[in-house]
Structure formats: C-alpha cells, structure tokens
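Heads up: the structure comes next, in structure tokens.
For this view, one protein chain was removed and the others were kept in their places.
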Amino acid sequence: MSRWLERFRPYLMVAPAIIVFVLFFIYPIGYMIYLSFHEWDFISPDKQFVGLDNFAGLSEHPEFLKSLENTFVFTFFSVGITTVLALLLALWINRPTRFYGFVQGAVFSPHIISLVSIAMLWMWLMDPQYGLLNWGLEMFGLPQSQWLASPETALYSIILVAIWKSIGFNTLIIIAGLQSIPPHLYEAAALDQSSRFTSFAKITFPMISPTLFFLIIMNLIGSFQVFETIDIMTQGGPLQSTNTLVYYIYEYGFRFFQLGYASSAGVILLIVLSILTVLYFFLMSKRVHYQ
Amino acid sequence: MAVTSVKSLSETITFPPVWIPETIRFENFTLAWDSGPFLRYFVNSLIVTLSILVLQLFTIVPAAYAFARYRFFADRALFALTMITLMIPTQLIFLPVYLQFSSWGLLDTHLALILPFAANAFAIFMLRQTFKQVPEELLEAARLDQASEWKIMYMIMVPMAKPTIITLLLFSFITHWNDYFWPLVMTTTDASRTLPVGISALTNVEGGVAWHIMMAGNMILVVPILIIFFVAQRHIIRAFVYTGVK
Partner (left out) sequence: MAEIRFENVKKTYGEDTIISDMNMTIKDGSFTVIVGPSGCGKSTTLRMIAGLETQTEGNIYIGDRLVNDVSPGKRNVSMVFQNYALYPTMSVKGNIEFGLKNRKVQKAERQKLIEEVAEIVGLTPYLNKKPQKLSGGQRQRVALARAMVKKPDVFILDEPLSNLDAKLRQQMRSELVQLHAKLGTTFVYVTHDQVEAMSMGDEIVLLDQGEIMQMAPPLDLYNYPANRFTAQFIGTPPMNLVSVDQLPSAGFREKAVEQIGFRPEKAKLRHFPGNDQFSMPCTILNRETLGSEIIYQLDTFAGKLYAKTFNEPVVDDEQLFVSVNNEDIYYFKENGRCIAPYFNRETPIKVRSTV
C-alpha cells in the first residue's frame, strides 16, 4: 500500500495542475485548430468541414487585413519606441540617489494598475474638448489633436498609451541588467581613457544586449495580444483604424458568430506567437552558452 | 510623464484643467458607487481573485515540489507541457474555452472565471527553481528524523519557500484583480461581473461621459492594488523584474 503510494505520489502531486493546463490551455488550442477548418455559427448543430477556405477567406477579407496591418503597426511602434526610450531612461536614472526607491515606485506603478483604469485615464486626458493633452498643446501654441476621435490619430494614441504603460517596467529591467555589469569593466575602460560613448558602445551595450533581446521579444509577444485599451477606448474604430488581431477574433467570435473565421485568425496569432516563442527559447539557449 | 502615474489619478476627480479642486468632493465616490451594482462587482472580484489564489496554492506547491524533487516516468514531458502552457496567452484560447464552458453550462458563473486559472505555469516554474535550491542534505536530515515525505514538504520546504510563494500570490492577485479580458468574455450579467468590467461600463453612461464619476469608480479598482504595492513594493518589483531577466 505505502509502496504503491510512493510510486504514484509524484503523479498525484502534478495531476491537479496538469488537468487544469490540459483542460483549459492545451485542449482548447487543439479545438481551435479543428474549428479553423470548419464553418460554424455556434447555433447550428453541425460544423461543416471547409478545409482551408477560412484562411483563404481571411486573406481576402479587408477587415482582417486591416486588423493585421494595425497589429503590426501597433507592435512595431510601441515596442520600438518603448525599448529606445526605456534604454535612454535607464541610462539616465541608473545612479543610486536617495530618490531611487521613489522613482522606482513611480515608474513601476503603471505596470500594476489595471489597463481599464489606464485606458479610462487616457480617454479623459485625450478628450478633444477639455482633455489635459489638448490644453497642454494649446498652452505651448501647438495645434490641437483629435486623438482617439480621428482615424488618422487613433492608433497612434493607443500606441502612446501602450508606451506609457510599459516604459517603466522596461526601464527597471534594463536597470537591473545595467547593475549586473561588473564595475571593474568600467574601471578598466577608464584606465584606458575611453570616452563615455566608447564605454557605452563597447561595454554597456554588449553586456545588456541579451536583456534587451528578451525584453523586445516579451514586448512583441505582449503587443500581439493587445485588446483591453482598444475595447475600452475605441472599440476598433473609428473606421476600423484601431482594429487589431485579438479584437478581430473577439468581434467575429462574439458579435458575428463566425467561429470558423475567428478560429482561423486565432491560428494565425498562434503561429506568430509560436515563432516568437521559439525565437525566445533559441536566444535563451544561446545565452546559456555565453556564460 | 511617469510621475503623473498615481497621484494624478486622484486629482482627476475634478474637472479638467483645474489642478487642485476647490472643494474635495467625496460624494463623487458615492455617486460612482450608486451608478451601478458596484458592491456586487467588488464582491465578485474578491470571490474570484481569492478563490484563484487558494486553488493555486493547492495546485502549484505540490506540482512544483514534484518537478523539483522527484524523477518519474514522463516527468520531462509533463514539465514541457507546463512550459508550453506558460506561453499560451488567454487571448488565444478564449474562444474554444468559451465554447467549452457554454457546453458545460458554466458561462456567466464564477467558476468560468476561476477554473482556468486554478493552476499557474509561471508560478510552478518559479517555485520549482526555489525548491531546487534547497540543499539535498536538509531533506536527508529530515528523512533521518523520520519525517514523512508529506511532512518534509509542508514543514521544511514550504516554510523555506515562503517569500517566493508570497510573491507569486501577490503577482496572481494583481493579475486577476486587474483582469478585464477574461471576465468580459465569460460574463454576461452583473451577477458574475467583476470590477474592471463593471467600471468600464461607466464609459457608456448615457448623456455624455461623467469623467469625475468614472475616475472615482476607478479609485475603487486601483486603491487595493496600490495599498498592496506600497506595502510590498520591493517584493513585487523584484518578482516582476525577475520575470524579465530570468
């Protein structure tokens, strides 16, 4: 009896977690792939097999293409700008001051506040009539913007919010990376009379580039899933200008009940995320090699 | 810009360009509170978040321990499965899970918000690392002290991993308290809606958007998180930063 328990103990211990994972993560992925080859409206009893028709349909579907384009634009700008700004900010903040704890807290808090609150706060700031942002622009004599209200600027406004939310977190991680650089490297460089720029190019940047790589990939993965800000701030509008991949899946699944289309779009998201994940693990194994 | 983060949020209770309100209007809170079933939302949020934490505690600790300390058939495969789960965002699986819940008749219930998060791959991964760092000698000493495997786990390993476990629970709390996406998808009535979804409905109040009420509503959502954050700032930042540089 006790031997029997001994043998099965590990299985009993991992079972609850594994059941949850299989039931709510692994199996649904399979089901989604299955659905992507079918046409179904959620109500009719049978699902019709349509092969790759859904994917073919998607490739000609302007709304989908627009959402894909938006997702890529969003990802490109939000990740690019966040990374560059966070790097600059990190280099600037990274010296021990009395305020470090405070700065850390202030910089970090957007990361733990609900996106709902953040989205609403920014909606208020971006209000074209009496929002603070336009008020500020006016004070400096600059032309006002329509922000979320115009198809031209809406996506960029969303990007701005995304940058604001993630920049603090990114900065802190880069700072952590900077602080793990052994100081004797800089001392050696100082003895060699290297300029500040050379020190950055030859020591700092190579030493934190693994951290940067990882941040970028994590940010990419996060960006492809953008949903909350869009749902709250623009609902994909105006004129589809902020429709993104996840929002598309959501709309086609829950508003229009085209589960085949929605699942196919999900599979495409899955493929993108898988590529990024593989890249992530590839870099991870590479980094182990460096050490 | 970053500094605008928190403090400014409370300032926003007033009308736009006025930095400091002439009278501090606490009645905005009551207004916000009265403009929807917020008590219901708040209780729902609490039920869902706390249930998730408790369930996670019971699934994560044994799983992490088994992965850290036992060799068994298919252990690597099961761990790989856990790592794959770690990479699957909810945005990818909400549709099939929705269909699943609908066939089980669980849509718009607390269970639909709780069950998928009853285990947490990231937490298992982190806790496994912590357990692996405990020196083998300590377990051997306990074995010689006639402690059962179960006792070793909860009398020695769990107390040693307490900081990690607390951090992971804080982490979970923040994630699920704030979560908007999942409850939005899975709930249809106020009976099971949580705070983030409830509050977002304030944007659609007829007769224009009442910014001051909206911001007051958000305070209800944000304040618990900020309290936790300032109490355990170092823990939380360390945990989040660690996820980035692991």
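In order of appearance the chains are A and B, and numbering begins at 1 in each one.
As a working rule, a contact is a pair of C-beta atoms (placed from the backbone, for glycine too) under 8 Å apart; a residue touches a chain by one contact, two chains touch by 3 or more.
No experiment lies behind these values; they were computed from the predicted model shown.
Undergrad: Would you mind listing the shown chains in contact with the chain that isn't displayed?
TA: Counting the whole assembly, the omitted chain is in touch with B.
Undergrad: From the list B:M87, B:L106 or B:M160, which touches the chain that is not on show?
TA: Only one listed residue reaches the unshown chain, and that is B:M160.
Undergrad: Determine which one of B:L111, B:A147, B:A201 or B:L226 touches the chain that has been left out.
TA: Of these options, the touching residue for the absent chain is B:A147.
Undergrad: With the missing chain put back, which residues of chain B would touch it? List them for me.
TA: Within chain B, the residues touching the omitted chain are 135, 137-138, 140-148, 151, 155-156, 159-160, 162.
To be clear about the criterion, only the chains that are shown with their structure count from here on.
Undergrad: Which bits of chain B are touching chain A when the two form their complex?
TA: Against chain A, the touching part of chain B is residues 1-3, 5-6, 9, 12, 15-17, 58-60, 62-63, 65-67, 70, 72, 75, 78, 81-82, 84-85, 87-89, 91-100, 115-116, 118-119, 121, 124, 149, 174, 177-178, 180-181, 184-185, 196, 199-200, 202-203, 209, 211, 214-215, 218, 221-222, 225-226, 229-230, 233, 236-237, 240-241, 244-245.
Undergrad: Which of the residues in chain A come into contact with chain B in the complex?
TA: Touching chain B from chain A are residues 9-14, 16-18, 20-29, 31-32, 35, 42, 101, 104-117, 119-121, 123-124, 127, 130-132, 135, 164, 167-169, 172-173, 176-177, 211, 214-215, 218, 221, 225, 227-228, 231-232, 246, 249-250, 253-254, 259, 262-263, 266, 269-270, 273, 277.
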